[in-house]
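All protein chains but one are shown in place.
Entry: subunit A
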């Protein structure tokens, strides 16, 4: 039971924040390309999901799973995208992502006069609070299952 990594994108596709806790394999491409790939994939999958949906849909794309990990997605009304990769035992991380947004991002970044909203987030307070929050989650453990 573990959390692998977290990405935060703004509404224009810039990656504001990335942190990893437990990643055994890298993507093999540079970080910028990886962020572009992730954002492009999210954009395409969201539009695919809403086009092909057989019913009217409120939320849209929530998560996908592979044989080894699950990717959770949360988009705020202001266009911020939170992406969390966990292992398969975590079925719903929506509340977690929502907590990260409202209690950490809004409190420590939006209300921080020294943090411009379009740059990468370098507030140490945000990093350390996020880290302790993730480590305190019931489904986090330092070693992957």
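Simple rule for what comes next: contacts are C-beta pairs under 8 Å (C-beta built on N, C-alpha and C of every residue); 3 or more make two chains touch, one makes a residue touch a chain; residues count from 1.
Note that contacts and distances are computed from a predicted model.
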Chain excluded from display, named as in UniProt, from "Electron transfer flavoprotein subunit beta", "Translation initiation factor eIF2B subunit delta", "dolichyl-diphosphooligosaccharide--protein glycotransferase" or "Trafficking protein particle complex subunit 6B": "Trafficking protein particle complex subunit 6B"
Of A:76, A:123 or A:141, the one touching the omitted chain in the full complex: A:123
Hidden partner chain, residues of subunit A it touches: 107-108, 111-114, 123-125, 128-129
